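With one protein chain held back, the other chains of the complex are shown just where they sit.
Letters A and B mark the chains in the order given here, with residues in each chain numbered from 1 onward.
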Amino acid sequence: MNRKFGFLAALFIGVIVLSAAGCVSKEQATVTETVTGAVEYKLAYEVPWEEIVKRAQQEGKVVVVGFGSVAEHDFYRKLGKEFEQKYGIKFEYQDVGWFKAVEKLKDEKKRGVEVGDIDVVMIWSAPFAEGYKAGIWWDVPIVDLVPNAKDIPYIPKYFHDFYPSYGRHVPILQWQVAMLYNKKWVEEGKMEAPPKTMDELLDWVKRNPGMFAYCDPNKGGSGHTWLISVAYYINGYDAYAFKPFDENRAEELSKRVFDYLNQLEPYLYKNNPYPEGNKATIELLEQGEVGLIPMWTSITLQEIQAGRLDPNMIGMYMIDPPIASGGFDGYAIPYNAPHKYAALVWINFMLSDEVQRRIPQEIGAYPIKTDAMPDTPTFNGINGIGVWLPEGIDFKAWRDPLRKPELRYRHAEYMFYMMKKWTEEVKER
Amino acid sequence: MKRGDKVGIILASLLAFYIFFPLGVMILESLATQWYRIQKWWAPEKVGIKWYVQVFQTPEIFKAIWMTFVIAITVAVFVILLNLLPAYVIGTGKIKFGRDFFETFGSIPQTVPAVALGVGMLPVYSRLGWLYTFHGIVLAHSVGAVPYVFRNLTNGFASIDPELEEAAKVFGAKGLTIIRKVYLPLLKPYLAAAGVLAFAWSINEFVLTMLLGYPTIATIAVKVYQNAGGYYWAPHLAGALSTLLVVPSLILIFLLEKYTGISLQRV
Partner (left out) sequence: MSMDERLKNFLYFSPLLIFFAVVLFWPLFNVFYTSSKEFGLANALALFKPDKYAWKSLIFTIRVAFVSTLLSAFFGYSIALILVMRKSYENVIIQVLRVPLFVPYIVIGFIWRALLAPKGYVTMILNILLTKLGFEPINFMGKGISINIAHIWLYIPMIFIISYAALVKINPEIIEAARSLGASGWVIIKKIYLPLTWRALITGTSIVFLAAFVGVSIPLILGSEPTYFPVYIYYILNQEFDIAKASAMSMVFVAISMFLGYIYFTLSIRLRRGGYQ
């Protein structure tokens, strides 16, 4: 008995010593990495890019916070290894997401922490704007400092879901929601061919009751992107694009949108018309519960990779008028980032053509740089089916500002207003 | 024990099926590399260890496994130390005045919802600078572990013949020496039980870790949630992580009980 407990005690002490040693060695490791002082950063505008890269290498490390699904995290980690090899800068990835990063930075700002431990945060419009108000971002137009950011289309470069980003945010990729449907069922006659236009949707849903469902807008991005797209369809895109937010106006505009959604409701998937989250929604399609859903192209691809969605079963297309772009997410640098030059170099790396070209193939999102989109998209692994590019979209023409702008941007403030109201106006009614 | 009793066999096998079938499905989910349920709901088309490989390729997983166990061990030791003296005075009946109150005292955390506690802790921790720190999480996990440890240790002290203490006093032993020399050797099984329960509690704890520690401190429970919550429902990875969490701890508990002959209860 005694020997056993002696063993346990020794094991415990060993664990404590090891963990202490772990802490110490980690601290020693950070000593060799330099932290650039706040003052020096003010000169960043005047420094040529080569010099920034040199200073980044002196800093020796970059800590990136990302969000997303497992496949996305893996993609960033893989790129991180290549980045390390290319620049000799140590890459550390944290899969903690923007929410916790923003909370942490706000907490640090409040306590006056001048040197933090995050260098880059991947973020979307609303929390970026919230953080901007709280002053947690590095107050420098980084989008103008990064050479590879030159070719980013104008609107996403300076606006993020119609929030002005003042260049403090560098978009990296574009998410997109499209209509995903069960092609087999259409062939077998279990379901009519899905509606090509929004005008036909309501009638289609009535004729095919229980076949359509959309994600709860407060539980997943495909839901709120669908919500704002319905608003664009009902009230016209021009009623929102670049318009300032006004609560009375929002209420006025939203009425008809909610009316429309309430008309849809009785014909939606009867067991659970608003699944809790993107994955819960696509799961319904995978398991043969519904036949048509608005879904992210990226999640569709990832579900195929995870072996749960049969690529031969599905079709994906863009309805007309199109579903709004699901945001041009990208990077912001915290005010107290310890390695700001390295952060800039990482962002530049993510905007390089080599990396941009891989975005559609590996995670099913679109590159921010239009030219990086491959002409004939190939798909990793499964039968070469390009499920991630919805039928009927010519990517380059879609992005072309000189043509009729078919690519629509989300208006974050109106979208938020509707998300909050949706719960009481539609779901709980 | 009557072997061969039909009702016994049926009951035992029904219960075994009821308990182990869900655990089997957990393992199956982690092994299914292709499973189109719309065609075949009862079995995956392809199985393999692909998802385990993927889990082990992410560096955060090792950090999370490491963190989970270091936090759990620290919590177990800390809560035992914290409860040793109170359990001693209660268990040996030293407190006569307000005994009910003190007896109940150690069980208070059981009635406090973890979410509500987290809501209250956020501003407190922010003020103390304990957010996202190791000790902050250890303390937060300890709260819920107190009742289990307190009850086990109290029972332990109560089971020991008080005359032993008297005898020790005759030989001139005092205060802490009595606890150390007289009680501790006899308490070992209860200490082990209390330790394992605190350990299990800490491994189980999820809400407080998520609210107070998450960016810096992630445990396996948090990782399971990330892959099992509605937003990123990834049953293959959640299954692999759950298997890595559940199977070793069940084996550990089974061995510990066999080894020390004590019974561990959660309630």
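Criterion: contacts are C-beta pairs under 8 Å (C-beta built on N, C-alpha and C of every residue); 3 or more make two chains touch, one makes a residue touch a chain.
Nothing here was measured: the structure is a model prediction, and the numbers come from that model.
Asker: Among the options B:Ile61, B:Val146, B:Ile178 or B:Ala198, which residue touches the chain absent from this view?
Answerer: Of these options, the touching residue for the absent chain is B:Val146.
Asker: Touching the left-out chain: which of B:Gln57, B:Thr104, B:Ser159 or B:Thr177?
Answerer: The single option touching the absent chain is B:Thr104.
Asker: Can you list where chain B touches the absent chain?
Answerer: Within chain B, the residues touching the omitted chain are 1-3, 5, 7-9, 11-12, 15-16, 18-23, 25-26, 29, 37-38, 41-42, 81-83, 85-86, 88-89, 94-97, 100, 102-124, 139-140, 142-143, 146, 200, 203-204, 206-207, 210-211, 221, 224-225, 228-230, 233, 235, 238-239, 242, 245-246, 249-250, 253, 264-267.
Asker: What residue numbers in chain A mark contact with the hidden partner chain?
Answerer: The missing chain touches chain A at positions 99, 103, 218, 271-272, 275-276, 280, 283-284, 287-289, 423-424, 428.
FYI, only the chains that are shown with their structure count from here on.
Asker: Report the residues of chain B in contact with chain A in the complex, numbered from low to high.
Answerer: Per the stated touch rule, the residues are 32-39, 41, 44-46, 54, 57-60, 66, 69-70, 73-74, 77, 126, 129, 131-132, 188, 214-215, 218, 226-227, 229-234, 236-237, 259-260.
Asker: Can you list the chain A residues touching chain B in their complex?
Answerer: 1, 4-5, 12, 15-16, 19, 65, 69-70, 73-74, 77, 94-96, 100-101, 104, 107, 110-111, 219-220, 275-280, 283, 286-288, 306-310, 313
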